[in-house]
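With one protein chain withheld, the remaining protein chains of the complex are depicted in position.
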Amino acid sequence: MNFISFLPLLLALVLSPLLSGVINRTKALFAGRHGQPWLQTYFDLWKLLQKGAVYSRTTTWLFRAGPIIGLAATLTAAMLMPLGNFPALIAFPADFLLFAGLLGMVRFFMVVAALDTGSSFEGMGASREVFFSALAEPALLVALATLARQAHTLSLSTMFGPVSGAHWLQAGPVLMLVVIALMIVLLAENARIPVDDPDTHLELTMIHEVMVLDHGGPDLAFVLYSSALKLWLFAAMIVGMVLPATGNVWMNLLLAVVGMLAVSVVVGVIESVMARLRLVIVPQLLVGAGALVAVAFLLSLA
Amino acid sequence: MIFALVILPLLAGLVAFVLRRPAIRRGLLVGTALMHATVTAICWAATPAPALGGWLALDAAGLLFLGITSFLFLMVSFYVAGYLGEEANRRATDPEEGFLFDNAPEAVFIGCLLLFLAAMTLVTVSQHFGLLWVAIEATTLASAPLIYFHRHHRSLEATWKYLLICSVGIALALLANFFLSVAATQKSGGAFAMVLSELVAHATILQTPWLKVSCLLFFVGYGTKMGLAPLHTWLPDAHSEAPSAVSALLSGAVLNCAFLGLVRVQQICVAAGLGDFGRDVWIALGLISLVVSAVFILGQTDYKRLLAYSSVENMGIIAVGVGLGGAGVFGAMLQAVNHSLAKAMLFLLSGNILARYQSKNIARVRGLLMAAPATGLLWLAGFLAITGTPPFGLFLSKFTILKAAFDGGHVWIALLLLAFLAVIFIGMTTAFLAMAQGEPEKTINRGEDRWWQIMPPAVLGFLVLCLGLTIPAKLSTVLHQIALTLGGAQ
Amino acid sequence: MWLLSAMAVLLYGAVVALLLMKRPSLNYSWLGAFPVVLAAIIGCIPAIQVLLGGPVEQFHVPWPVPFGEFFIELDPLSAWFLVPTLLLSALSAIYGVGYLRPWQSKRPLGPIWFFYGLLVLGMMLVLLARNAVLFLVAWELMAVASFFLVTFEHERQSVREAGWIYFVATHLGTVFLLAFFLLLARETGSMDFAVWAAQGIHTQGLAGVLFLLAVIGFGTKAGFMPLHVWLPEAHPAAPSHVSALMSGVMIKTGIYGLMRAFTFLGTPPLWWGWGLVAIGLSSGVLGVLFALAQHDLKRLLAYHSVENIGIIALGLGVGLLGMSTGSAVLMVLGFGGGLLHVLNHALFKGLLFLGAGSVVHGTGTREIDHLGGLLKRMPWTAAAFLVGAVAISGLPPLNGFLSEFLIFLGAFKGGISTGGPVAVPLLVVIAGLALIGGLAVACFTKAFGIVFLGEARSEHVSRAHEVDWTMRLPMLMLAAGCAGIGLCAPVMVGSLQRVLENVTTQRPEVVRMTLANTTASLLFVVIGAVTFLLLVAMLVLVRRGLLSDRRVDESVTWGCGYPQPTVRMQYTASSFAQPLTDLFRPLLGTRKKLSAPRGLFPAEAALKTETPDLSREEMYRPMFERGERWLSQLRWLQHGNVQLYILYIAATLLVLLVWKFR
Partner (left out) sequence: MFITNLILALVVLTNLKLLGSSRLGASIRVVAAQGVALGLLPILAHWPELSVHFGLLAAGTVAIKGVVFPWLLFRAIREAEIAREIEPYVGYAASLVAGAVALGTSFWLCTRLPIPENIASPWLVPVSFFSIFAGLFLIVSRKRAVSQVLGFLVLENGIYTFGVGVAVRTPFLVEVGVLLDVFVAVFVMGITIFHINREFDHINTDRLSTLKD
C-alpha cells in the first residue's frame, strides 16, 4: 500500500464537488444562462463550515449524528470504489456488498435524522427516499451480478478492468443494458431529474433536498459533501464500465477523470431535456431498470 | 374371586334399594367401589382361576377392561357421593327451560349404579357368549334409570331413545349369538360350547358363512352400544341428559364393555383366519364414526354433546386401530384406556361447569379459568388430553395407530385419520378455549369448587398424563397379550 | 450431563413457580426467572464446547412408551441452535421480571413462569431429541406452553382469537409432521434420527413428498408465507418477553427441523432449491411489505419475523441448490448464511421485541401512530431499539449485514459460474435480498422514526418513562451482541465450521477451505467497519471543533413558512408507508376508509387504512368456512327422530350384508 493506491480516494475527495458544478453549467448552457461558477459547491462547503448552527427543539442527538454517520459511511464507501481500472484502496471479493450496505447506512441515518425534526415535509421526503431507494437497490445489485458474471470476478476493483475491452465487442447489448440501468440508478440515488429536482423551491415535490431542510452549518456541509461523493461514486461505476483501457496507468487515470466529467455532462443534458417525472411514474422507471438488468443477466447466461 | 367381583356390587345394589339413611347408602356406594377396586387390584396382581366351568374367567382383555371399569367407578363414586349430598331429593330448576323438576329417589340411583357396576363386571369376566350378551343387555337396563335421574321430558326422551336403540342393537346381537352357535355346530351334530377358549381352539373348523353373518350382526349389535356411527345415535342424547357422573361411566366404561364384546368376536375371527374379513368392517365403521363426529363437533353448541361426539370419535379411532391389526391393536387398546380416563375426567368436570353456570350451552360458559381456577385448569388439561396432545397418553395411542396405518401400507386411511383428527381438533379447540378463557359474567360465582368435584377428575387427569410419560410394564404386557389374540404383534 | 441438569433445573423451576406463586401476594418473579438463567448457563457450556470442536454428546435412556426412546444428542447443528435459544431465554426471563410487574398485584404469575420454563424445556428437547416420538412430544410441549403464554391476557377478545389461530395453525403443522415422521419410519423401519440420517431416502418421488411434508410442517412453525398466519396474531398478543422468545428462537425450531430433515432425505433434486428460494422470496418480500403496512408495533415486528425467515429460507435454498449440484461453495455459503442469520435474527428480533415491550410498558399502547418523541423519555430503550433496527435492516457494521453478506456472496459466486437452472434462482435470491433489504430500511426507519423521534402524537407518551434495569440490561446485552458479532465476523463464521460439516456432509477440509475464502472477505468487511467507526469518531471531533466557538441556537422546526406547527401535522406511520403500500396494493389488499374534507371550511376529515393478513382473509377464512358449510350439510343425520335412528341400524346391517355377501 503506497501513495498511489490512495489516488482514487484522493481524487474522489478532491474532485467530487466539481461534478455538480459541471452539471449545473451544462444545464445553464442549455437554458442559455451563464450559470453558477464551476466551483460553487466548494464555495458553499467552505461557507457552511464557517457557520454556527440552529437546531430544532424537537430534535435529539440523532439529528446531529445523521450527517456525521452519513459522511463517514460515504467516505468508507469511497475507499471501495476504483477509478477506471485503477483499483480501490480496499478491494476484496464482493466488496460491492459492503459498498451497498454503507450507502444503506447513509440513507438510514439521513432518513432518521429527517424524521427527528417532526416536520411533515421532511417526513414526506424521507418516505420518498426510502421508497425509491428500495426499488433502486435490486437494480443495482442485479446489474453488478451481471457485470460480475461477465468479468468472472466479484470485486469492484477487478470487475471493471477486464470489462472494458473485448467484452464490449462480445457482449455489447448486455453491457449496454447494464449501463442504462446504472444510469437510472445513479439518477435516482442522487436525487437528479427525472426522479427528483434538486433545484425546485417547492418542498412538496422534493425528495433529497427536503430531507435536509433543518440542517445548517457544518452539518449541512457534511450532507452536501457526502451527496457530492455519492454522485462521484456512482459516476465512477459507469465510467469504469465504458472506459477503454490503455496501457498507461496515468493515462487511464486521466481518462477516468475526464470520463467522470463526461458523465456529469450527460447528467446535465438529461436534466435539461427532461422534466421531472410524476412521483407515481418513478417506480415504473426503477422497476424498468431492474427489468433491464435482469434481461441482461439472462442474456449473459446464453 | 371372580364371583366376588360380580356378587359384591350386585348384593350391595340390592341392599341400597332398601336402605333408609342416605349417609349409609352413600357410604355403601363408596365402600363397595373401594372393595371392588381392591379385588380388581388383586386380580391384576395374580390372575384368578376361572369359575363356573370356564364361563367366567379373566383373560388379558377382561382384565384390562375390568381395571378401567373398577377404577372409573371408584372415582365416580366419590363424585356421586358428593353430588348426591347436594342434588338428591330436591326440586331443581331446569337450566335450559326454567321449569321445576324432581330427581329420582336416591335409593334407586345408587342401587342402579351398583347393579350397573355388577353388570359391567360381568361383561368383563364372562367368557361365554350368551352370558356376555346377557351382561351387556343388563348394563343397558341398569343404566336406563340412571339416565332418567332428572325427571323431566328431555332426559325421558334420551332414556327412551337409549332403550329402544340399544335394545334393537342388542336383539341383533342375540341373533348373532344364535348364528354363532350354528357356526359352532358340526355336521356330525356335535357342537362346541359357546365359550371363548373353546371357540378359539376350534375356530378353523367353524362353519365360515355362519360365522361371517354372525360377525356382521355382532358388529351392528354391539356396535350400536359401542357408539360406532351411524349406530351411535343414542349416545349424544343420553350423555347430554344424564347426570355427569353417569355420563362419565357411560362413556368411560359402557362403551368399552360393548367394545370388549366385539373384541371377543374379532378374537374368534382371527383364530378362524377371518381376521381380514372383520378388519374392513372395523375400519369402515371407524372412519364413518370419525366423519360423523367431525360433523357434529364442528360448531357444536352443547358441551356435553360435544363430549359425547368426542366419544364417538374415539370409538372410531379405536375401531380403526383394531381394523389395522398389528401395532394398531396395541394402540387401540391403549387408546381405550386413555380415552376412558380422559373422557370420564371431562364428564365429571362438565358436571362442575353445569353446576356453576347452569347451562350446557358453550356460548354461555365464559372465563372458567377465572371463575373456578382448578376446574378450568383441569378442563384445559382434559381438552389437551382428549385431543391427543403430548405429553398426555392419547398422543401415544393415536400415534401408534397412525404408525400402524402407515406401516401397513394403508396410507389413505392414515391420511383420512389425520385429516379428520385435525378437523375435530379445530372444533374442540374452538369450544374448549372459548369456555376456559376470557372473563366470566358478573352473575357467575367465583371461587374454587369442592374437593369432591376436583379430586376425582384430577386423579384421572394425572393418570392420563402418566400414561403419556411412561407405560407401566404390567399394562404393556396386558396390551401385548390382547394384541396377540387379535392378530397383532407389536 | 450438563444438558440433563439444565433440563432438570428448568423443570424443577417451572414446577416450583407453579406451586409457589399461587396468589398475587406471593409473586416472586425471580423465582421463575432464576432457574431459566441458571439452566441457560449450564446448557450453554456443552453447546459451546461442541461448537469449538468438543466431542458430540449422546445420551440414551430406555423410555417405556411405544416406539419411544429417550435419546438426546448434542451435535454441532443442535448446538448452534441451542446457544441462541438459551441465551435469549435467559435474557427474556430477566426482562420478564420487570415486564410482569404491573400484573404482580392482580393475578398469580405462577402459570406464566411455569409455561415459560416448559417452553424453554420444550425448545431444548426439540433441538436435542433424536427419537421421533420424543421429538414430537417436545414439539407439542413447546406449542402448548407457548400457546398458554400467548393467551396470558386472555380476558381480551383479540388475544383469545390470536391464541385460537396460533393453536390451530401449529396443530395443523404438526399433522404434517406426523405424516412426515411416520412415512420416514415406514421407509426405514426405525424411529431413530441416526438411522434415518445413515440410511437416507433413495426413492425420488417419496423423497419429494417427504420434502413437501417437512416444508409445510416445519414451515408452519417457522412462518413461511403463506403458512405464517399465526405469527402476526400471536406475537402482538403475547407478553413482550414471550414474543421475543417466540419470534427470536421458537420459530427457528422450524428451521432447525427443516435442516435436520434435509439430512434424512439424501441428495436433493434441483426443484427443492427452487422451491425454497420461491418460499424465501415470497416470505421475505411479502413479510416486509405487510410489515410496512402495519400500525401496530408488535404486529410490524411479527411480519418482520416472516421476512427474516424468508431470508433464512433463501439461504437454505442456495444451500440446497449447492447440494443438488455438488457445489461446496453454495452449500457452505447458503447454509452458513442461513444459520448465521438464525443467530442474528434471534439477537436483533429479541432486542426489538423487548424494545417494543418497553414501549408498551411505558406508554400502554402499541399503536405506532399514537407514539412519537420517545427517545427523550426512554433514551436507553431508544438506543437499543435503534441498534436492533439498523441490524435488522442488514446494514454494516452490525450483524444483520453479515448473514445477508454470506447468502449474497453465495448467490453471486454461484451466479457467475453456473448455468441457467441454478443461476436464475440465484439471481432471484440476489434481487430478492436487495429488495428486502431496501424495504427493511424503509420499514425500520418508519418504526424507529415515528415511535421514538419527533413529537409525541398522543397523551400515551406523556406517561412514558424509562424502564428499570431488569428490562434495560437484557436489551443492552442484546445490542452489544449485535455489534459484537458484526465486529467479530471472521470468528463467528469460523465457528460455523463444524455445523456446516454436520449439515453438508462435506469433508472438513472442503468446508474449511470455502470458509477460509469467505473469512478473508469478512476480514475486509470488518476493516471497512472499523474504518467507518473511526471516521465517525473523527467527524464527531471535527464537528465539535468547528462548533466550539460558534453560536448554536435552538428554535422550532422549520415549517416552510408555516408559523404554527402542531404535533398533529407530523408525518405518521401510515403516511410514511403510503407510497410503498400504494404501489404494492395488489399484494397487500390494504383497505382504505377515507372521509375526505368537504366544503369550503371542512370541519373534519379522516383517513383510516387497515391491512389485514391477505392469506388469512382470502385463503384460510374462506377455506375454513367452506369446509364447515360442507360438513354441516350432514347435520340432518342427527335429526332427533328415533325411527330414523333405527333405520340407520337396519340400513347399516343391510349394507354390511350386501357388501360382504354379494
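Labels A, B and C are assigned to the chains in the order they are written; within every chain, residues are numbered from 1.
Assume contacts are C-beta pairs under 8 Å (C-beta built on N, C-alpha and C of every residue); 3 or more make two chains touch, one makes a residue touch a chain.
Predicted, not measured: the structure shown is a model, and the values here were computed from it.
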item	value
Where the missing chain makes contact, among the chains that are shown	B, C
Residue among B:159, B:352 or B:429 touching the omitted chain	B:159
Hidden partner chain, touching residue among B:59, B:106 or B:241	B:241
For chain C, the residues touching the chain missing from this view	635, 638-644, 646-647, 649-650, 657, 661
Chain B, residues in touch with the chain not shown (by the definition above)	128, 130-131, 133-134, 137-138, 140-141, 144, 148, 151-154, 156-161, 163-164, 167-168, 170-172, 174-175, 177-179, 181-182, 184-185, 187, 189, 191, 193-194, 207, 209-210, 213, 236-237, 240-241, 296, 300, 305
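Convention: only the chains that are shown with their structure count from here on.
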item	value
Closest chain to the centre of mass proxy, which here is the mean CA position	C
For chain A paired with chain C, centre-to-centre distance based on mean C-alpha positions, whole Å	35
Separation of chain A from chain B, taking each centre as the mean of its C-alpha atoms, in whole Å	78
Whole-Å separation of chain centres (CA-atom averages), chain B against chain C	44
Residue list for chain B, restricted to those that touch at least two other chains	none
Residues of chain C that touch chain B when the two form their complex	63-68, 133, 136-137, 139-141, 144, 151, 154-155, 157, 160, 163-164, 167-168, 171-172, 175, 178-179, 182-183, 185-186, 624, 627-628, 631-632, 634-635, 637-638, 642, 644-646, 648-649, 651-653, 656-657, 660-661
In the complex, chain A residues that touch chain C	49, 51-60, 62, 64, 68-69, 71-73, 75-76, 79-80, 90, 92-95, 97-98, 100-102, 104-105, 107-108, 111-112, 114-124, 126-128, 130-131, 133-138, 140-142, 145, 148-149, 152-154, 203, 213-214, 217-219, 222, 279, 283, 290, 294, 297-298, 301
Residues on chain C engaged by chain A in the complex (per definition of touch)	372-373, 375-376, 386, 390, 393-396, 401, 405, 408-409, 411-413, 415-417, 419-420, 423-424, 427, 430-435, 437-439, 441-442, 444-446, 448-450, 453-455, 517, 520-521, 523-525, 527-528, 531-533, 535-536, 538-540, 542-543, 546-547, 550-560, 565, 567, 569-571, 575-580, 583
